[in-house]
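All protein chains of the complex are present and in place, except for one that has been dropped.
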């Protein structure tokens, strides 16, 4: 049996099964589970993506995903968190990441799941290479809500 | 083949399959899918639930779920929405509801999914009966964020 | 004939989920009062939201013969 299936914070080359990630946070005292699923979008600002390639610094990426889980537990001690991020070549509509957070009450599940995806885009060493029909490019910081002029997370983000 | 499987807004007696609901909102231009999964929690305010029973006014409930989908499309025209709510007897950890919303960008998926669960608790004719070891009760309004002193949705909620 | 639907606690207290009311036209308000005469235990009707043919309605709205009127207790899905 593949032991990776039980890891709550996982980088994998395989297709991500949503149910498998959700099962890791299942809890008799969870009333709510929020999942965020990041998928490969075809069109971005009028440009057509053919496929993506993700690369990661695997051991550090898993460590940083786990750190995000720990940060969530500080705010929501009853939460359970699992995150799986796929790497390698992904086609349009493929799942890149699944975040699952269970909490007793729904507000916390939304807040924590939202927090997790923002943090992934800040501190987890994973890189996306876009392949278009007229070229390819390793993408930089993809944050939609915040920008790092220096390209670096702030001191606070790294705490 | 059961035609209900293709309904985006569904009340069902069967166990809810998360992947099946997510598949309904899959889209080449979705970059984000948010799912909210409501599960049966064992402990609420120190009281132990043995199981739940959900009842619904099925045709109106499906119509109101569809209305919620339409409301979301007004704000997010590129969103796809699917909601399945289970009725009948549910055990601890069983899934009561799955909401899936896909959008090109993640912010909208979170906002819309959050909106959907709040609206379900406002306007969709579904009722929960809690069964404890010392009794049972049809639950009233379960909103965590808002209260209706009259027990009725407001005019605005019904618009 | 107007069809009346009751749910959850209301259905349990009435001992049935469906009642047929012999009438051509009646406001929700009149239907409630008629029901309360026969089923005085249905105090929950006061906090229920009425619906006519699967759309929420108001006290003064009229149901006609052939319509379905439902009394929706405070909902608790999700």
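The chains carry the letters A, B and C, assigned in the order they are written, with residues numbered from 1 in each.
The working rule: contacts are C-beta pairs under 8 Å (C-beta built on N, C-alpha and C of every residue); 3 or more make two chains touch, one makes a residue touch a chain.
Because the structure is predicted, anything quoted here is derived from the model rather than measured.
In terms of the touch definition stated at the top, the absent chain reaches A within the entire complex.
The chain not shown here is touched by just one of A:16, A:92, A:109 or A:126, and that residue is A:126. One chain is missing from the display, and on subunit A it is touched by residues 38, 54-57, 59-61, 63, 85, 96-97, 117, 120-129, 138-142, 148, 150-153, 158.
Keep this in mind: only the chains that are shown with their structure count from here on.
One simple way to say how far apart two chains are is to compare their mean CA positions; for subunit A and subunit B this gives 25 Å. Between the CA-based centres of subunit A and subunit C the separation comes to 49 Å, rounded to the whole angstrom. Listed for subunit B are residues 38, 117, each touching two or more other chains.
Residues of subunit C found to touch two or more other chains are absent.
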